[in-house]
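Below: one structure in structure tokens.
Removed from the display is one protein chain of the complex; every other protein chain stays in position.
On to chain A.
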Amino acid sequence: MPHWRGSDLMHQTWHPTASAANIRARADLLQSIRRFFAQREVMEVETPLLSHGSVTDIHLSAFSTQFAHASDGKVKTLYLQTSPEYAMKRLLCAQIGACYQISKAFRHEAEGRWHNPEFTMLEWYRPGFDHHQLMDEMDELLQLTLEVEGAQRKSYQQVFEEVLTIDPLCASDNTLRRALSEHDIDIHGDAPLDRDAMLQLLFSFRIEPVIGQNVPCFVYGFPASQAALAKLNEQDPRTADRFEVYFKGVELANGFNELSDAREQRLRFNNDIEQRAALQLPPVEHDERFLQALEHGLPQCAGVALGVDRLLMLKTQSDHINQVISFPICRA
């Protein structure tokens, strides 16, 4: 497994883990992203990092802190955002128009080769676009920043059929279980995996390493059960209008044709909250102001979030995220 290594100086913990060249490369990358959006008249916005509500997704965990100086005298729990999605959609509901943000996002989870609990996210929204139009724009951004040829585009069903000869939308749970063992994915412990976990393992371990090797690969049409905040597809409601981008084995971005139905969104939140309780995960407060904004009306739009640190890793051919972050969590 690759490790970040440097001079002896780099082993002193006051020192950045990123080289001076990579710190410079980050500055250049941020500048070219801002130029890209300025040319397209997409406005840069800022939204809070601290929020009263948080994400309900059972696979995301937020950092929280106590605010002891609220005007009503009560101590309040505030969450560090896991993505600026809700706040940016509130801006869209307020008719702010096409907008982007480069901000820190926080996830209370382990560090790893591709993960730091605090990371930089580029998120943007395009009113009037569907997810395919947004993929076109993202493709242009990747061509510009990574100096690569145009991306491939494949459906989730297609990549499963090509790589594993399995139809992910029709295959029984037993077929998926068999596929895991045929592909030597050996899970510790006896607790059964749910269908989405099995699909995600097959995808992460066997599909991600082979797609998008020479040019980025957009994968769209994820199963409806993994819709997150995407609309379901009108022609095939077994799938959601959600896409991800993979390049050289890295998950680089996640985008949606955004769900604008407030009732459906409330149902998904409630469903998550029930699942969290069943799994004995810490309870979270959903973002009521976001739901109120959706009730007011979200324009038809598509949005995407891209991991800037990972983009920079690809650009600088780094094999550990610590090579592109000045002070990762272990030195923060």
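Worth pointing out:
The rule is short, and it goes like this: a residue touches a chain if its C-beta (ideal position, glycine included) is under 8 Å from a C-beta of that chain, and two chains touch if they have at least 3 such contacts; residues count from 1.
In the analysis below, contacts and distances are computed from a predicted model.
Not shown: a single chain whose UniProt protein name, out of "ABC transporter permease", "Transcription regulator PadR N-terminal domain-containing protein", "Elongation factor P" or "Sulfite reductase (NADPH) hemoprotein beta-component", is "Elongation factor P". Only one of A:228, A:273 or A:291 touches the absent chain when the whole complex is considered: A:228.
From the options A:28, A:149 or A:196, the residue with contact to the unseen chain in the full assembly is A:196. Between the chain not shown and the residues A:109, A:236 or A:274, the one that touches is A:109. The chain not shown here is touched by just one of A:251, A:264 or A:295, and that residue is A:251. In the full complex, the hidden chain is touched by chain A at residues 1, 57, 59, 109-115, 184-189, 191, 196-197, 200-201, 203-205, 226, 228, 244, 251, 254, 305.
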